[in-house]
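Below you will find the structure I want to go over with you.
A single protein chain has been omitted from the complex, and every remaining protein chain is retained in its original position.
A and B are the chain letters, set down in written order, and residue numbers restart from 1 in every chain.
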Amino acid sequence: MVDSAKSAVSAPDKLQLPAPTAWPIVLAFGIALVFAGLVTSATVSVLGAILLITGAVGWFRDVLPHEAHETVPVLPDTAVIQTSRREVARLGVAPGVRRAWLPIEVYPVSAGIKGGLAGSVAMAALAMLYGQLTHGSIWYPINLLVAGFFPAAATTAQIAAFNLSALLIAIPIHLLTSLLVGSLYGVLLPMFPRRPILLGGLFAPILWSGLLFSTLNIINPVLNKRISWPWFVLSQVGFGIVAGIVVSYQARIRTWQNLPFAVRAGIEAPGLMTEKDQE
Amino acid sequence: MSAAIITMPEPEVQWTLPSRGRVAMFSLIAAESAIFSIFVVAYLFYLGKSLSGPTPKEILRVPIVFTICLLSSSITIHLAVRSLQSGKLGAFTRWWFLTFALGAAFLAGTAIEWRHLIYDEGFTIQTNLFGTTYFSLVGLHAFHVLMGLMALFTVWLLTLLGNVKREHAERVDVLALYWHFVDSVWVVVFLVVYVIGR
Partner (left out) sequence: MSTELIAWPRAPESSVPFVERLHGWVTTVDHKRLGLMYILYAMVFLLIGGIEALIMRIQLAVPHNNFVSPQVFNRLFTMHGTTMIFFVIMPLVFGFANYLVPLMIGARDMAFPRLNAFSFWLTAFGGILLYFSWLGANGLYGAGNAPDVGWFAYAPLTSRTFSVGHSTDYWTLSLLVSGFGSIGAAINIIATTLCLRSPGMTLGKMPLFAWLNLVMAGLVILAISPLSAAQIMLVIDRYLGGHFFDTQAGGSAVIWMHFFWVFGHPEVYVLVLPAFGIASEIIPVFSRKAIFGYPIMVAATVAIGFISMSVWAHHMFTVGMSSNANTFFVLSTMAIAVPTGIKIFNWLATMWGGKIEFKAPMLFCTAFLFQFLIAGLTGIMQGAAPFDWHLANSYFVIAHFHYVIVGGILFTFFAAFYYWFPKVTGRMYNETLAKLHFWLFFIGFHLTFDFMHIPGLLGMPRRIYTYEPGRGWETWNLIVTIGVVFQALGILVFIVNLLWSYFKGKTAGNDPWDAWTLEWSTSSPPPAYNFAVTPSVKSRRPLWDLKHPEDPDWRYE
């Protein structure tokens, strides 16, 4: 049995089990016949009703005043519960600890958001540099970002000119997207805990650019027509590297997955965890 | 590596489980409630959709007295179970019989009402949609009252024969649960048929 050491002492010789009885089948057959009578003939229903009453009474007498039991002998069972597999050596996580959930420490989600904000500044700077170099206007990329709100027939000169309302729309769009990407970054960080700059500086820009490359025609056709993809990827990489650097300066926090559920749920009670931190 | 060294202490076994009788009765009540709710929904859905008369307002009389009978039987059965739990068999027998009598009175009330509707008003289950839904909903409830009465009567007989003792209080309590359910269903049926539907 499960506790084989104990069962050798306390397993009884005999056990009481509910006695077999025919009344349930009689009762069930009675009910079935009552219904079958509706599609055959009334006599069947009458027979069913008789069986039903007999079965109910018989069943009743079976369980009252005492439920009928039969005694069965307990068979000897010498089975020992053990694994049929090879025992393997295990990597020690710490002295006396056999299991741990890795990683033990990760960057917090807030690190991603901070990184996103810092990255947004870097990206804006790179984009304006692009506007200055190619069209001689730092407003060019800002106007392009909001070009989805303007008629598609806008000329290059119009786009390069300063436009206050475009600026006011562009800033929230830029900030919101940066924050979203940053928090996405923060959520992804625990899965790639080691190299935040590589994740932010290379993988994320490539994925993000790929996503935009395939959808930009729908979101912002004007931008799609005029976009310079090398510069776009470059500014993304700038965003990612800055964000990654900011993140890597943040403090790591411990993951909670090693904690018991009660601790994670915020229940504070003594004895929930062994205090080893003071060592 | 300090973080991984957190483990649960050995759990202490303190083992109590709910009573299987009560759990099963609550499950049965859930199933019965589902059946009743379908009939109630049908009743409400078909309110005023009958193509021909009579309407509820024309022929239904509110069975106030019998309703009071049934609802007060919930109190008497509660008192009966309480007496049994404290071992007062005499009080139990009396309260239990009173419960049975009140339930039987209610059933008789339904029978009188149906007799009036069928023979005096010529209103049957075939008359119109109102007849179909009315007789099936009230009939379903009456069927449950009948089942409950049969069980109550059996327990009463067993008590008279001296077979019901204090240790049976739990089983009797489970039966009382069913009776409370039958009563509370009547509250719903009463509201739907005689208050909202009229």
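One rule holds for everything that comes next: contacts are C-beta pairs under 8 Å (C-beta built on N, C-alpha and C of every residue); 3 or more make two chains touch, one makes a residue touch a chain.
Everything quoted here is computed from the prediction, not taken from an experiment.
J.: The chain left out touches which of the shown chains?
T.: If we consider the entire complex, the absent chain touches A, B.
J.: Sort through B:Thr67, B:Thr99 or B:Asn128 and give me the one touching the missing partner chain.
T.: B:Asn128
J.: Out of A:Thr21, A:Thr43 or A:Asn217, which is the one that touches the chain we can't see?
T.: Considering the complete complex, A:Thr21 is the one touching the chain left out.
J.: Determine which one of A:Ala79, A:Ile218 or A:Ala251 touches the chain that has been left out.
T.: Only one of A:Ala79, A:Ile218 or A:Ala251 touches the chain omitted from view, namely A:Ala79.
J.: Footprint of the hidden chain on chain A, which residues?
T.: 1-4, 6-7, 10-12, 15, 17-25, 27-29, 31-32, 35-36, 38-40, 59, 62-63, 72, 74-79, 81-85, 98-99, 260-261
J.: Extract the touching residues of chain B with respect to the undisplayed chain.
T.: Listed in rising order, the touching residues are 7-8, 10-11, 13, 15, 17-20, 23-24, 27-28, 30-39, 42, 45-46, 49-51, 125-126, 128-129, 132-133, 136, 140.
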